[in-house]
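Report on one structure; see the data block that follows.
So, chain A:
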Amino acid sequence: MITALLLFWPALAALLVLLIKGEGAKKVAFIATLVEFAIALFATVNFVPDATTQFALDIPWVERAGIGFSIGMDGISLLMVLLTAFLVPLIVLSSFKHDYKNPHVFYALVLFMQTGLTGVFVAMDAFLFYFFWEVALIPIYFIAAIWGGARRIPVTFKFFVYTIFGSLFMLAAFVYLYFQTAGTELAAHSSNVNAFYQLTLDSATQSWIFWFLFLAFAIKMPVFPFHTWQPDTYTESPTQATMLLAGIMLKMGIYGVLRWLLPVVPLGVSEWADTVLVLSIIGIIYGSIIAIRQHDLKRLIAYSSIAHVGLISAGIFTLNEQGLQGGVIQMLSHGINVVGLFFIIDIIFRRTNTREIASLGGITQTTPALSIMFLILLMGSVALPLTNGFIGEFLLLSSVFQYNYYFGAVAGLTIILAAVYMLRMFQGVMFGTKSEATEGFADLTFHEKAVLIPLVIMVFWIGLFPNTFLSISEPAVGQLLSIINR
Partner candidate 1 sequence: MNQMPDVIRTIPLEFYLYFSTALFAIGVIGVLTRRNAIVIFMCVELMLNAVNILMVALSSYRSDPNGQIFVFFIMAVAAAEVTVGLAIIVMIYRNIRSTDVQLMNYLKW
Partner candidate 2 sequence: MQEVVMPFNNQEMALLCLLVPLLPFIGFLINGLGNRKLPKALVGLLGSGTVLASFLISVYLFIDFTSNGSRPYIVDLYNWFTVGSLEIGFSFMIDQLTLLMLLMVTGIGFLIHVYSAGYMSHDEGYGKFFAYLNLFMFSMLVLVMGSNYVMMFVGWEGVGLCSYLLIGFWNKNHNYNNAAKKAFIMNRIGDLGFLLAIFLIFITFGSVSFPEVFLSASQMSGLTDSGVMIAITMLLFVGAMGKSAQLPLFTWLPDAMAGPTPVSALIHAATMVTAGIYMVIRSNVLYVLAPTTMEFIAIIGLITALVAATIGLAQNDIKKVLAYSTVSQLGFMFLALGVMAFSSSIFHVLTHAFFKALLFLGAGSVIHAVSNEQDIRNMGGLRKWLPITFITFLIGTLAISGIPPFAGFFSKDELLAHVFEHNKLMWVGGLLASFMTAFYMFRLLFLTFFGKFRGTEAQRSHLHESPSSMTIPLIVLAILSTIGGFIGLPAVFSDTHTLGNFLAPIYDLARRANGAAMEAPHIDHATEYILMAVSVAVAVIAIIIAYIMYVKKETVPAPEGTGLSPIHNLIYNKYYIDEIYDTVFVRPVMALSTALHRFVDVVVVDGIVNGFGKLVMVSGRVLRLTQSGVTGFYVFVMVASIVLILFLNFFIG
C-alpha cells in the first residue's frame, strides 16, 4: 500500500497544483514533495532488510494476458525511491527564486515526473516498467522545451527522439521475452519480473536481447557513444530539469540494467561484458578529458557526469558484489553531488548571468558559506575519502580491478582527471581576482542554504556511515547475484 501511495501521491498532488494559479503553486508543490519524502522515510523505517520485495501490490491489469499492475520494493528500489523523494523537494525548493511562467504547470510537471520516476523504480512488471519509463519522459520533455534556453527546441527534440528510439528496442525485447514466459492457469504468459528471471534462453537469443535492452539503458545513462544528447540537453534545460535529469533520471538507466538486464539475460551479459566495460571505460576517460577544456560550467558537469556514469556502468557489469554495491551507493552519491553542483551553478548564473568560467573568478572572497559547500560537493565528486564519492568509487574501481587489472588501472585515471577538471573549474570560478560579473557577489540566502545543507549532510553521511545504505541494498544485490549465477 505504501508503494502505491508513494507512486500516486505526487500525481494527485500534481492535479491539485494545476488548480492553483500563481505563486502558491510553489509552496503546495514543496509541501507535497515533503509529504512524499515523509512517506518514503516511513517506508524505509518499516523496511526489513532482506531480499524480498516488500510493500508489494499486485493487481491484475490485463489479467488474461498475464500483465499485472505489480509494484513493490526491494532494497535497491527502496534506495532509489528514497533518493528520488529526497532530491525532488530540494529541486522544488531550489526553484523558489525562479519566476517561471505558468508556475502551476511547471510544478505539476515536476510532480508528474516524480510519479514516473518512482514508478520506474517500483515496477515489478515489464510492461508497467515500460509504461513508467515513458511516463517519466514526457514531463521532462515539456519542462525542458517550455522553460529551457535559446536552443531548447531542437535540443529537447533530439533528446526525446533519441530516448524513445532506445525505448522501442526495449519494448521489442520485452515483447519477445514475454512470449517466452510460462504462464499461469489464467494466462498463457506473464510479464512479471520473476517470470522473466525464470527464463532460460539460449546464448544467441540472450545476446541480441541483451543489445536491445542495453541500447535503451545505455542511451538513458548515457554510456559512450550514446551520450551526445546529454551535454546539450543539460545545458539548455532549466536548472531544475537538469537536476532531475542528472540527479534521478540518469539512474533509471542504471537501475534498468540492474533489474531488467543483468538477471534476465545473464548469458548475454557474460558474452558482452567485456565490450560494455571497454565502452564504459572509454566513456570515463573520454568524458573526463573533454571536461577539462569546457568553459561552460553546466557542460563541464555534463561531461563529468558521463565519466561518473561510465564508472558505475563498468562496475556493475563486472557482476561482482563490490561492483554492484558500489554502483548502488554511487548512484546515491552521484545524485546528491550533481544536484548540488548544478544548484551552485544556478546560484552563480542567477547572480552573474554567465556560466563562462573565464568571466567568473574571485567569488570566494565574499562568500565563505558558498565556498565551503561548493568545495565539499566538489570533493564528493572527486571521491575524497570520508565524502560519499569515495565509497562508491573505491568499490567500483576495486571491482573493475578485480575483473581485469588493466581495465582497473585505466578506469582509475578518473581520480586524477576528475581532480584536474574539477579543480580547474573551482579555481576559475572561486579563486583569483574578481571580475566584472562577480563584483559584489552575495553569499548564500536562507533558501539556498536550506537546499545545500541537506545535500552536504548526505555527502558526509554516506561518506562516514555508508553501511546505513549498503545494508539496505545488500540482500537485494545478493539475490540478484544468485539469480545471475544460477
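The criterion applied here is as follows: contacts are C-beta pairs under 8 Å (C-beta built on N, C-alpha and C of every residue); 3 or more make two chains touch, one makes a residue touch a chain; residues count from 1.
Picked so that all candidates are chains of the complex that A comes from, given by their letters.
It should be emphasised that the depicted structure is a prediction, and the values quoted were computed from it without experimental measurement.
Note on chain A: across the options 1 or 2, its touching candidate in this complex is 2. Listing the residues of chain A that touch candidate 2 in their complex gives 158, 161-162, 224-225, 227-229, 286, 289-294, 321-322, 325-326, 362, 364-365, 368, 372, 379, 384-386, 390-391, 394-395, 397-398, 401-402, 405, 408-409, 412-413, 415-416, 419-420, 423-424, 427, 430-433, 464, 466-467, 470, 474.
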